[in-house]
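One protein chain is absent from this view; the other protein chains keep their places.
Presenting chain A:
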Amino acid sequence: MRQALLVSKVLGVTNMNSSNQPQSPEGTENLISLTIDNQSYSVEKGQNLLQACLSLGLDLPYFCWHPAMGSVGSCRQCAVTQYQNSEDTRGRLVMSCMTPLTEGMIISLKDDKSQQFRETNIEAIMTNHPHDCPVCEEGGNCHLQDMTLMSKHINRRYSGKKRTHLNQFLGPLLNHEMNRCIGCYRCVRFYRDYCGDKDLNVFGSKSHLYFGRAESGVLQSHFSGNLAQVCPTGVFTDKPFSHHYSRKWDLQTAPAICPHCSLGCNINLGQRSGSIRRITNRHHDEVNGHFLCNTGLFGYEHVNHNERLEWPLKRNNEHKTTDKLTPEQAQTLLAEYCETPNENCIAVGSVRTHIENNAALLKLFGEQQFYLGIDDSHAQLLNMLCSAYHDTSLSPISLAEVERCDAALIINEDITHTAPRLALSLRQMSRNAGLKQAAKLGIKYWQDDAVRNIAQTTLSPVHIVQSHGSELSDIATQSIILNSAAQTVLLQEIASLLTTHLNSQAEQPASSEAKAIVNDLMAAEYPLVITGVQNRDLKQVSLSIEIANTLKQLKQDTGFYAVTQDGNDLHLGMMTANSHPKNASQGLDSLLKRLNSGTVETLIILETDLYRYLDKSQLDDALNQVKQIVVIDQLLTKTAAMADLILPATSFAESYGCYLSSEGRLQLSFATMVPIEERLTPWQWLSTQIGIPSYCELVLWISEQLPQLKAIETFAELARFNELSPFRVARQAVRSSSRTAIDAVEHVKEEQPPIDLNGPFTHSMEGVAGFRQALVQPISVLPADQWSPKWNSDQAGSRAGVNHTRDQSSSTTSPWTQGVQIFSPNPQAKRELGYQQTHSSMPLESEQIRLTPSANLYADFELASYSKALTSLAPHKLARIHPETASKWQLEENQQIRLYSDRSQVALECLFDSNQAKSTISVPTNYFRQLGTWARLTPLPAQKRSETSTQESTQPLSNEEER
């Protein structure tokens, strides 16, 4: 053991922390010792040999294995020599990915036999590989390049002809170049086995293998973008990235947090010359693991968008012009506007900005004047969730923990669209029953083929209660489609059944569905309840909390996850919870009332497009009553167009700030690039007004003022990084090129690189390179740049399930990389939900119909909707209605209908869908937000149909066949 540590220390593999810490008894039990090339090592049990070698930092090439997908042994690249015992000199070749670890095993990586085998193998793999590297997007970021070099295959001997393939059009996200395929099967294993989608497949045999769709067309999976990283070579490449291409070594990167949905996935943002070029997954054990959804991967265009605001602008009513201001002038004007008596100034906070910015606004105006940029019912739900996490023993679990559960109940949330990565985790969770079966037979979890063979169709129970069909229904034990009233009845049954279990009373009569759900939840070791705010249904969310809470008392390991709706909305539930009576919300509906009272003089709107939430005419009227409107935003939204003063704000790529995910994980997002001079972070615009000049002080103010966000104080040290550590970390790779030419056309003299005083990163290649960072102990943040010698490709960054051996030291402990979980499970707070059961307003008039939102991950997230590639994938806006309900309303298929409530109105084409709950109608989320939960319905005259149908028939995508 001691020797092993010494060895690994010399090799620079294991971090210093682990050698200082005494091994826990549990830890040594889990270890197994083995000898590799006459060095002894100890590694964790249960892995395969390849994984063990990689986690030790040894160089062993592989293609088909993937830490998240296990081994199938198809590429034969990871061969090593295994010896019987210490006398054995001949040994035998084994595929390390298919070899379980055994105590005292002796293997060799460097012996001639296995080296020769690996070299010959890759030579065979490369016989058909085209001479494409210079014109391949994967070049310089290619697993095949890395592995070829590592296997020392440098000279092509095969003189035969290369097989070729025709390509397919696969949609706006991916390029297809089948010639480059090496037949490792990773793409189909990811697409079909991991994501459960069906439209990518493998055809043919031998060297005729073809990985693609049955015919050209858009890939249906929400995770198709990951294929660019899953493919070890350039068969699938990132299409939007190719349109503004830059080699990997030229990208300036920093660790950031995805701003779209509420899961808080970790990403790496890459920029060059002031524009974001691509987003890649940043491995986080507990959150996103190895994969992101398409929205996360491609939703960055808003940063480069031509509607970005570049100047402070002032409406000049006298001359009917818009004047550009300098930042100083703008700040003076802002101070002038804020001089009016406090009660006449109102602020609107945002769900897509950092916590710090909302807090600055809160400080400026006080809680009474601070409105949340979400509708009232959303705000109430967030309040309810926050108080549930605070008062009860419930706390949301991480996605990794979701994957460990063995029964799930999803209540009224379409997670495939509102939290896609969670749906992917749930899919992995459903495999647990099969894995358990395999484990009984002694098959390890990573033996992918064997496990799937044993499991067949065995799935862990997943029950879905929803108002329309779910894309998860293929793994669901029960997919129950009910309208909200019937759902409430079902949930009450479940809740009371669980209560009888808790009090060990005699069983009550209940519906068979409810019984099946309760039985499965009770039989499970780690049951899971998932709910969300999507439907704005207070009753159901409170029932879900009650169910989870009761279950928690029955089973200690019950998991709970409540999906919220936007990137950073959960913390808004804490901002106003203190001073207001419970459930008196401060949402946009209340704002509208306040504006209509006519007393408001100054309205400051922070990064919220009010027109997304409220009806245009109502809002126009309300805004016209306000004397001065100030908008702080990144983009010229409709709301910004109404403003008297616009202050341009930085995007998530240009500023430091915290996100709170719906899991309650507080994570810091680092700035990737420098903002232009006129753009400031929103809190910086306000900093003179609130008297807080620095980030550090603002963070400390938040931790004092908002007790639930106390943990944010951890991040106050951000600016002190420079004092604490003598080292700075480079955002650019050591290979970064064209420094003296890139701006030479404008100005041949090179400028000094911009200095970042806020954080530990430099905007240049000066500083510690990412791949050497583990050697520099005082720095515990993630490496910023993504380039490293040898194991350079993106996927190699996550080999062995750890984000490079280089940051093992930091990955376990540092809040900078892991975030801080603010809802710690509170075992003392045993029971009694701390809030009143609320009644959802349920009008009984027969002409009203319950609306349900039909979410879509490409259409719903405001910032992502600036990405052209994503919006082209968004579906047509339709209302879905059950045929029976439709006949009740005397509707025909494809008829135009008008939905109106006292909040807004909308005309939509209606589509019959028997997977829609009866007496409900589903409308796109954006309309649902504006209309509210109930609306009146009138069919429109039929002649209107032809106009709109011709309008809508213009397909956004051309299905051209590519060569």
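We adopt the following convention: a contact is a pair of C-beta atoms (placed from the backbone, for glycine too) under 8 Å apart; a residue touches a chain by one contact, two chains touch by 3 or more; residues count from 1.
The definition used in the following text is that contacts and distances are computed from a predicted model.
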item	value
Absent chain [UniProt protein name; select from "NADH-quinone oxidoreductase subunit I", "histidine kinase", "TldD protein" or "Spore germination protein"]	"NADH-quinone oxidoreductase subunit I"
Which residue of A:W249, A:Y526, A:Y659 or A:W791 touches the chain not shown here	A:W249
Selected from A:Y83, A:Y210 or A:W889 as touching the chain missing from the view	A:Y210
Per the touch definition above, residue among A:A124, A:I676 or A:A741 touching the missing chain	A:A741
Those residues of chain A which, in the complete complex, touch the missing chain	130-136, 139-140, 160-167, 177, 179-180, 203-206, 208, 210, 212, 242-243, 245-247, 249-250, 735-742, 744-745, 747-749, 962-963
